[in-house]
Each structure stands twice: as C-alpha cells, then as structure tokens.
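All protein chains of the complex are present and in place, except for one that has been dropped.
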Amino acid sequence: MGSRGLVLASVITASSLAMAGCGSKGEEQIEGAASSGRLAIGASLSLTGQLAREGLLTKEGYQLCQDKVNAKGGVDIGGKKARLDIQYQDDTSKPDVAAQLVDQFNDQGVKLILSSYGSANTEAQAAVVERNGQVMADSAGADNKIFSKGYERTFAVLSPATEYASSIVKAIAELATPKPRTIAFLSADDGFSKTVTQGGIKTAEGLGFTVLDSQFFPSGATDVSSALTRVKGKNPDVIIGSVHLVEGVAIIKQARELEVTPAAFGETVAPPTPDFAKSLGAQAENVLGSSQWTHVTAGQDKYFGTAKDYARDIQAKFGHAPEYHNAEATAACLSFALAAEKAGSSDADKVRDALSGLDTESFFGRIKFDATGQNIFKPMSVIQIQNGKAVTVWPKESAEAKMIWPGTKQ
Amino acid sequence: MSAFLQATVYGLLQGGLLALVAVGFSLVWGVMNVVNLAHGAFVILGAYIGWGMHQEFGLDPFLGMFVSAAVLFALGYVTQRLLINLVVNGPIFITLLLTFGLELVMVQGMNLAFSADFRSIETSYAGESLALGSVRVPVGRLLAFALAVAITFLLVALVTRTRTGMSIMATGMDRGAARLMGIRARHVYALTFGIATALAGMAGAMIGTVGTFSPAAAGSFTLMSFVVAVLGGLGNMYGALAGGLVIGLVQAWGGQYLPGTWVNALAFLVLIIVLVVRPTGLVGKAFYAARLEV
Partner (left out) sequence: MTTSTQVPQQGVTGAMHRDQAMRLLPWMVGVLAVLGALALQSQLFLGQQRTVAAIFMFVSLAQAWNLIGGFTGYACFGQVVFFGIGGYFTAIAISHWHLSFWVSLLLSGVVAALFATLIGLPLLRLKGHYFAIATLGVAEGMREVVTNLPDLTGGGAGITIPTVGPDATTAYLGNEGFYVLFLALAALSVLVGGLVARSKFGYALRAIHQDEDAAAAVGINTTRMKVLAFALSGFITGLVGATYAFQQVTIFPQRLFDVNITVLMVIMVVIGGSGTVLGPLLGAVTLQFLSEFLRQNFTDLHIFILGAIIIVAVILLPQGAVNYVREARRTGEFSLLANVRKYRL
C-alpha cells in the first residue's frame, strides 16, 4: 500500500483512539451528592442477550425504587435531601462487559453500584468493586461462591443459593403427609445451579431423606430426556430441579412424555415466573417452587409499605404482577437509600460501613448481612402452582394456602 | 434395554426436527455460497408467527406453521432479492458479515416487538405420548418428525422433478452457464433463499410446540444448523436429514451412557471424526463439493 494511504490509515487509527478517550479527565466527574442534591448510583443491566428478560425485571425494580424514594423528596443525607439518580448501562449479559461498566462508572466518580443480573456477572463485578473501593448492593447474584473470596464491599440482599432447593426440602419435610422418602436432584451444570444442588442435598440428608444420584445436564438444555430416563427406573418420591426457566419447563414436559411420575416436582427459579404456568398449562399444577419474595412476605418499610403495597405499585407502573426479580432489585436499591441515610453521607466507605451494620425490616423481609455480606436472615418462600397461580405454602406464617400433596395424580 | 430403545426413539425424533431446521441452511450455503448467520433468527421468527396465530386465532400450530412458511418465504425472497444479491459477487464470507448484521437487527427487533419472555405453544395433544411396549413416543415430537421427513422428501422431489427445482440446481452448479440458458439467476437465488427461510419458519413453529423459545435462542439454532448441514454434506437434502438423525442419536445415546453433560462434546467429536474420514460429509459427493446435489 502506498505511503500516503498508510499515513492516512494511521491518522484515522490514532484519531479514533483519541475519540475513544474523548470526554477525558475532568469532564465527567460528578460532584458529591450532598452538595448537588443527587445521589448517583450506577447500574449495569442485561438489557440484551441471554438474560434480557430478567435484566428488564431488574430495571423495573430499580425504577420503582427511584420513583418511590424521590416521591418523598429523596434520601435524607445529613439533613439535606438527595434525589436518587440511577444511571443504566447495558452489559449485554456478559460478565466481562459488566465488569468493564463498573470501571467506567468509577471513572465518572460513581461509587455506589447496583449489581447486574445473575451470579456470573455479579462475581465479575464484585472483583472490580473491591479493587476500586466502590461498594455494591447485590440484587441477583446468589451464589455463595461470590462471598467466599473475602470481599468486603459487596452486600447481597437476597438469600444465598444454598437456600433455593433447601427451602423446598424443608417445606416438604414440614408439610408433606405422608412424608416421602427419596429425593432425586436434576441439575444444570452452571455454578449457581450446582451450588443450589449441593445445598439441597445437604439439607435433605440432614432431614433424613434418601438422596439418589444427582443427574446433570448442560445449562440451557431444552432436552433433559436422558436425565429423566435414568432417574425413572429408581422411582424417586420427589424430583427437584436446580434449573432456570428453559430446563424447568423441559423437565415437566418431558417427564409427562416419558411417564415419570414422582409424588411431586419442585424446581428453583422457574415456577414463580408467569411464563412457567403459561407454557405448561395444566401440567404445571402442584409443582413446587422457591422464591426470594412473594406478595405475602412479612415486613414493611417507610418507602414501600408491605409486600402487598409493593405488588400493587408494580402492577400500576408496569402493568404486570411483580416477580421476585423486581422485588430483589428494589430491595438492593432500598438498602443503599437506608445505608446512605444511616451514614449521613454518600461516601463509599461510610455507606459500606452502614450497610454492614444494617438491620431492618422491609417489604422484602429482613435485610441484614452476615460477615461475608450475605443475607442469611431472610427465609425464602416456597410456592405451589394451584389453579395456574403461584400461591405461597411455606413458611407457615405467610402461607396463603395448604400445600397439596401428593402433587401428581398417581 | 428399554432405556436404550427409549433413547433411540427420542434421538430419532429430535434428529428429524434438527434436520428440518438445518436443511434450509444447507440449501442456501450449498447453492449460493451464502453463509446465513441469521438462519436461527428466521427459525425463531417462524416460532413467533406460529405462536401469534395460536394466540389470536386459536390456530393449531401444525396448521399455523404453513402461515409461518408463507410469511417467511416472502420475507426471505425479498431479503435475498433486495439485500443479499447486492454482495453475492463479493469476496468469500462477505455474506457472513451481511447476515451477521441482519441477525443483530432481527433478534433485537424481535426482542423489542415480543419482549424477551419465553414462549411456548400449547396444544392439548402434544404432551400425550403413545406407548410402544415399554417405550413412550410423544405425540408432538412424532408429528414434528413425520412432517420433517415428509418435507425433506418433498423438497427433493421439488428440486429434481420441477423446472423451478432444476433451475435451482443448475444455478447452483454453474451460475454463468445457467444464465446463458435463460435462467434468471437473481430470481432463482431469491427463490432458493425464500424456500430456505420458509422451511426454517416451519421448523420454528414446530419447535414452539415441543419446547420454549425466546429471541436469545436464535444463535444456538444457527450453530446447530452449521453442524448438521456440514455433517451431512452441504447442499445435499438427504445429507441434512442424515446429519440431523446422526446428531440426534448421538446426543440421545450419549445422554444415556455418559454423564449427562458430555452430550454436546460427543456430538462435536462425531462431527470432527466424520469430517476427517469423509471430508465432504456423510452423504456429500466430492465432485460437486459445495454445490447442490441430491
């Protein structure tokens, strides 16, 4: 190529690199909240990609939080009101982009971070948050693994992954008569689902159940027939799926096709979502599921009232019944508001200290963090699909209906 | 033994559906040298049309799939005629780039239009299963399999016995010579692409009945089409069927006798071994490598 072309090319390269650095130092610093009346929070969301659905629900949760808090004039920080200003960026469902966004927020001086959706993204973000001295409220990354690394600046409002299947097991142990004897776990092979399965097995063995060999399949699998065929011969009383929506629907559908009929099915994540009952129709009846939150969860706070109030607000603002992804997102945002108020400052270290000492009731349940940053003080709820609707059956204090047992017609 | 038979039945049924998903992709790559990265997006679009027909008009998805086919045929024809034909003479893989852009637009478009919620098409009979001895044969999947095989044979018949089909084959073998014979290459290309997308749409509607779908699933269908089409032999209709059945069986048997998470690795291993041993795929013929043949 000619010399002129080469020079032209390198000029283009250099100038586009310069443009990538456009808006360089000094232009985008955001002033401290107290002086400008704004509390800036950065949220990296999965608006596109595999997690787009849950990412949108998370965004709705943050938006409602911002509306409700600002409707009261904002957060009271050291006597002055600061309005919440949540800035959104799309991480395209990839952990490396989610981590990059945390760095970008840091450039702009935004130190308070609301997590992305899912354990992989949150894990990537937690590492960066720790390095940069920011502080993160985790709304949707439940894997205990994230909190075993000694991070001190990430706080999860949701119950840890080990509780997802364990709560179903506990509910069965408490409410099912006659009590079943054998449980089989069918699990996706991603980190979160495996942690869920491990937690479930531990609880089940502790409560005296016989746990059959667990079957694993690739995450996102639409065909779980091999796992079901293998388990069929052993006739488990209960089948528990550590899954997400796609595998969850596949298990129920294919179990019917293959005539695998335990006394009950329990699944994580999938049953509380409306798509589950819609996709399966009558086959979804009596499937158990665990949820971080339902509209009868006990507790209330000054911004959102009770869980029922929250459900009404989501319905009014977004036109659909709330899912727990909405609620956990709002709870994370709420923690920031409460922590900033408690600390009387928006400084990252002070907010961090306030969060670690937070202990409050809310529409989401109890928000309090243990030494690793996980919320082990809020129980999960167990729901059951009855007449196409998810109703809470456990814990007994918030149960809306009795658990139907056995779940499948024998 | 019954587990083996059950796995075999499931594998065949799944394989037939995979074949239908991949046959259009193979056709387009084999005849026109167009690598259609948006193929999975067309499949999902077909699924949405089938779902929409079911929602609005209560139309059974196995009838709704003809609506999908019609709509997607039109869409595919227009796309090829007005868009892809513009770059066909370019360097290799430029069509890959164009269809990459097209895929981004389509998947995001569906995300915006239909939201990322997972959908599924409910039928009263799809969940039932027939009993063949100790083996269960799900009705929905059986129907999808039967249709997939029938359509493959129909396609072969179309290509070998009709003038249109012959012109597609001719254009695939030698575009210049075909044009000299009076074949309108632009129209034939558009027709081929239209047929491919129509088949993708049909497959999509059927997939809607056996599982859940969302815009994000498009990529995995494209990937699957790559594997099945090449395994069978590009441009070869029977090849797509063979490739689909082989993959379906390998995954089903693998799932039974290996830990469940190894099924995909096994499928790819089979692909590589087949290609090393038979470089033009299971059924592909060497002379017309990468051209349409039956």
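As written, the chains take the letters A and B, and residue 1 is the first residue of each chain.
Throughout what follows, a residue touches a chain if its C-beta (ideal position, glycine included) is under 8 Å from a C-beta of that chain, and two chains touch if they have at least 3 such contacts.
Please read all numbers here as calculations on a predicted model, not as lab measurements.
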Residue of A:T92, A:T162, A:S242 or A:T392 touching the missing chain in the full complex: A:T92
Hidden partner chain, touching residue among B:A3, B:A70, B:L104 or B:V156: B:L104
Candidate in contact with the missing chain, chosen from B:F57, B:F153 or B:F268: B:F268
Residues in chain A touching the chain absent from view: 1-3, 5-7, 9-10, 12-14, 16-21, 24-25, 47-48, 88-90, 92, 94-96, 99-100, 103-108, 120, 123-124, 127, 131, 143, 145, 149-150, 188-191, 194-195, 218-219
Interface residues of chain B (partner: the chain not displayed): 29, 37, 83, 85-94, 96-98, 100-109, 112, 185-186, 189, 219, 223, 226-227, 230, 234, 259, 261-262, 264-265, 268-269, 271-272, 275-276, 279-281, 289-290
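In the analysis below, only the chains that are shown with their structure count from here on.
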Rounded Å distance between chain A and chain B, as computed from the means of their C-alpha atoms: 35
Interfacial residue positions of chain A with respect to chain B in the complex: 48-50, 52-53, 56, 189, 215-218, 220, 222-227, 229-230, 233, 245-246, 249-250, 253-254, 256-259, 275, 278-281, 283
Chain B - residues contacting chain A, complex: 3, 6-7, 10, 14, 108, 111, 115-120, 122, 127, 129, 136, 138, 141, 210-212, 214-216, 220, 251-252, 254-256, 259-261, 263-264
